[in-house]
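Structure first, commentary second.
Note that this is a trimmed complex: some chains were dropped, and none of the rest were shifted.
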Amino acid sequence: MIVILKRNPDPSQLERFRGWLEERHVSIHPTIGMNQTIWGLVGDTSHLDINLIAALDVVDDVKRVQEPYKDANRKFHPEDTVLQIGGTQVGGGNLTLIAGPCSVESEEQICEIAKAVKKSGATMLRGGAFKPRTSPYSFQGLRSEGIRMLSAAKELTGLPIVTEIMDASHLEYFDSVDVIQVGARNMQNFELLKVLGETRKPILLKRGLSATYEELLMSAEYIMAGGNENVILCERGIRTFETFTRNTMDVSAVPVLKQLSHLPVLVDPSHAAGKYQLVTPLAKAALAAGADGLLIEVHNDPEHALSDGPQSLRPEAFDRLAGQLQRLHEAVRAQ
Amino acid sequence: MIVILKRNPDPSQLERFRGWLEERHVSIHPTIGMNQTIWGLVGDTSHLDINLIAALDVVDDVKRVQEPYKDANRKFHPEDTVLQIGGTQVGGGNLTLIAGPCSVESEEQICEIAKAVKKSGATMLRGGAFKPRTSPYSFQGLRSEGIRMLSAAKELTGLPIVTEIMDASHLEYFDSVDVIQVGARNMQNFELLKVLGETRKPILLKRGLSATYEELLMSAEYIMAGGNENVILCERGIRTFETFTRNTMDVSAVPVLKQLSHLPVLVDPSHAAGKYQLVTPLAKAALAAGADGLLIEVHNDPEHALSDGPQSLRPEAFDRLAGQLQRLHEAVRAQ
Amino acid sequence: MIVILKRNPDPSQLERFRGWLEERHVSIHPTIGMNQTIWGLVGDTSHLDINLIAALDVVDDVKRVQEPYKDANRKFHPEDTVLQIGGTQVGGGNLTLIAGPCSVESEEQICEIAKAVKKSGATMLRGGAFKPRTSPYSFQGLRSEGIRMLSAAKELTGLPIVTEIMDASHLEYFDSVDVIQVGARNMQNFELLKVLGETRKPILLKRGLSATYEELLMSAEYIMAGGNENVILCERGIRTFETFTRNTMDVSAVPVLKQLSHLPVLVDPSHAAGKYQLVTPLAKAALAAGADGLLIEVHNDPEHALSDGPQSLRPEAFDRLAGQLQRLHEAVRAQ
């Protein structure tokens, strides 16, 4: 940690600060410049509160030198984390394809989609049971009943299932769920993260709409600090000034997160774009940038007049895309 | 709702869409332009899913004409909402001054601050018990014990108390709390909002770091749709590209929210700026723009070498500011 | 254009608005809803000022139905624009690779790089002569002398040259330049765009740091409205809250701009990321998303101790990357 002192600091305040640091076994290496004095702090600075120091009258600025996350940090864990989930692996060069509808609507619907996407090469099944909706007047999902239907589709196809949790009190319904998803809006629901840190279930942690990489990794750290190291990071689009797309997929998140952390990184192009025509180019871009896999919305619905969600592919389109993605994944890995 | 059709839409799909609308008792008023056909939809369109319609193959775009919130909408409730909380009123031309420390640290600390801020004219006492921290390694607050200390300060001074809730399961500790705060990171924790909607406690709802006005009002709507109309809106700074301040206080939120909604609007300049030198000018700006009041961090701590949080005023500074704000509030109201 | 009227509008003001529209040969198709009246305007609405209408007392909101750009709009020009520049083509399935240093430093430097990148498969040479620098104390480029050096490298290698213009008064120096670049900070320098519209040189128009797709296309429209249809769009990263990278490459810009417009779309991953380690994954992502080509910074400098700019590749690294990109381009096109 580096502390930049104010010019002509009050000597007695400076002395108190020096004493406070020494009590904490932190030693001070001063650099006296022409205009400014800098203190390099040496020792275990991870427990010093940077905001507290920044607030001191004698301090002009404080800069952190080390990342504030440890368990998620590649520096202390150089090898890629690879998770074994049912019969499939996430990370380590495997292509993870998680497919399924935005919402579970019926057992028939989810089972049909599960069979279709499995045939196309999906490695896991997703479907929303507890749905975060911006309006209290919108459909809130089938909730625990939706998880029961997902479990039926899992039994039928053998695909591990992924679904979102919205509140720690719902955890009891997630026994048969293989991967628990934390949505973008809950990325900093710290009480939820703590509870998930006490489980040993794989957690798919989605990046918040305007979260930085460091904030995402700090939320992963919350889960890992509780002892659950099975965290999968997921880029799902950030909010930008562009209104043509719902959000803007940040493809740089893939190489950056893989550099900073050892955790697997997936991308959700369906939610990022909000338009099904963009799912194919964005899915390819994510793989070309090195993503470990993708979440893709797939929706059947032969009988319903108002079929597709705005960002969903039909099973036939997913089948075509899955083949393209497998070939692209091989081509990128071969380089 | 206005639907802009694609050029040369598939006639049978168009027919199915027309039928689907008619089933929902929505009538269609077409406008046939040179390049495009537009359908104006008349009837109760509040239950139509705009994303579903946007996804139809025959539809180019859909635009909503009415706001998606009702209970929070000034159009259907023209008079200002005024809340009676203990002996004080929020809204309706009253100046609400909520003061106190970032975190409750001890009973002695909170009681001393409570006495000081009451003397200076504060109308409520705030203090953090459950603390949302980005790092799992930071102090997480005194939790239920902190609320007990706040209650002691309330008994001593008569000031109503405001403190943040982080999870619905903690509600049992909030009996003596007068106003329950929902933090910016939980603004879209919909399960929490639903639970708070079932209480009748006043809820201080902080705007998310990159939330729009409409999203804030939709979160208020979640609480109000549950039957709890005691909602106070709070602007606390949005995330921008500027790194000199922690966040950027959006002072326009005050007149805009008061135009769109009948709910009281407070501003928290301490969290917005993250620097105590900016609290005074930003507090004055908020009042000049018409805010119903302010949340201001105040911290005593004579014995502690590392006293102030970066955004806290000392009691003497708060005393000076409170006087200035009362005079400014009168001057603005007189115009 | 759709006009949403206020409830209970003043009848005489409404009459004047109706007359004003009729004078402009625009006819009105009203839709009278339960809560609101909507006017669909039919006729040539492209010359109506949307802000003027929005400002009327009787108007609640106005929504545009058609894009405000014409020459750049794919609706009126369905085929891809393909530009012939020297012996190379931009657009139409060709892979454009524009390589070279951030700044031209000497004739020797630019000629060496030109030879190296040509050998690796670059189709054009780039190099900065007029340099937009945020500080007046930074090196401002070799200016016209830099263009002379670029021209020498062009003569030596036959590679067409691309360099940035910063002011219309410098146009006289650009005779030998094949593609004139407009930098992100000048994307809305409308006087410059008008002057470039009067030339017939290909213009590489970079997207502004926080410009929307529509704003980029409107700037292209400025050039095209002057009669110069030779415009190439370029995504070079947008400003976001992330500070780890310099900017955030918006890979969605590729498929969206190609959907909205017929103009070629290039991507500059070097400037977007500001870190050379990210150039390779981002370049691949751009191609996988369908970009017509890339701008990549390459810097030699064997003798200089402080060689690479933060975002530049060395020629050997570019050679490796160029081969990978050519294979990836073929793989993506084959799908």
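In this document, chain identifiers A, B and C correspond to the written order of the chains, with residue numbering beginning at 1 in each.
Rule of thumb we're sticking to: a contact is a pair of C-beta atoms (placed from the backbone, for glycine too) under 8 Å apart; a residue touches a chain by one contact, two chains touch by 3 or more.
Keep in mind that this is a model prediction, so the values were computed, not measured.
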{"item": "Full complex, copies of the single sequence (shown: 3)", "value": "4"}
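Rule of thumb we're sticking to: only the chains that are shown with their structure count from here on.
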{"item": "Centre-most chain, if every chain is reduced to its averaged C-alpha atoms", "value": "A"}
{"item": "Chain whose Cα centroid lies at the greatest distance from that of subunit C", "value": "B"}
{"item": "Rounded Å distance between subunit A and subunit B, as computed from the means of their C-alpha atoms", "value": "26"}
{"item": "Centroid spacing, where centroids are CA-atom means, of subunit B and subunit C in whole angstrom", "value": "39"}
{"item": "Two or more partner chains touched - positions in subunit A", "value": "210"}
{"item": "Residues of subunit A defined as touching subunit C within the complex", "value": "210, 212-214, 238, 240-245, 248-252, 254-256, 259, 272-273, 277-278, 281-282, 284-290, 324, 327-328, 331-332, 335"}
{"item": "Residues of subunit B defined as touching subunit C within the complex", "value": "2, 4, 29-36, 38, 40-44, 61, 63, 65-66, 239, 241, 243"}
{"item": "Parts of subunit A lying in touch with subunit B, wherever the complex brings them together", "value": "16-17, 19-20, 46-47, 49, 51-56, 68, 132-139, 166-170, 185-186, 188-192, 194, 209-210, 215, 218, 221-222, 225-226, 239, 276, 305-306, 308-312"}
